[in-house]
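Just one protein chain is left out here, and the rest sit where they should.
Then we have chain A:
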Amino acid sequence: MNDFRPYLLTWVALLALLGVIVAAAALFDGLLASMIVLAGALCMIALIITLFMGLRSAGGLLRVYATGGVLWLGFLIVLTLADYLTR
């Protein structure tokens, strides 16, 4: 049962975060809502990757590789947006 505890806690945290971001989208407007939604979603993704995908217990090479994948997606979006936002 102790082996399952981290996964159960992760699941509870994910559902709680889901509740927070949906409530933020429904109740707030503007930048505040966007910030809460995006921060909450990033926390959910981080939880799934580290716990459900086992990155927490993975070797160094795999961690670097996985981080690189997410980082390059970030570069793709940020650099593309940088063009449109500064025109």
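By our rule, contacts are C-beta pairs under 8 Å (C-beta built on N, C-alpha and C of every residue); 3 or more make two chains touch, one makes a residue touch a chain; residues count from 1.
The criterion applied here is as follows: contacts and distances are computed from a predicted model.
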item: Options "tRNA modification GTPase MnmE", "Cytochrome c oxidase subunit 3", "ATP synthase subunit a" or "Branched-chain amino acid ABC transporter permease": UniProt name of the undisplayed chain; value: "Cytochrome c oxidase subunit 3"
item: Those residues of chain A which, in the complete complex, touch the missing chain; value: 3-4, 7-8, 10-11, 14-15, 18, 21-22, 25-26, 29-30, 33-34, 37-38, 41, 44-45, 48-49, 51-54, 58-59, 61-62, 65-66, 69-70, 73, 76-77, 80-81, 84-85
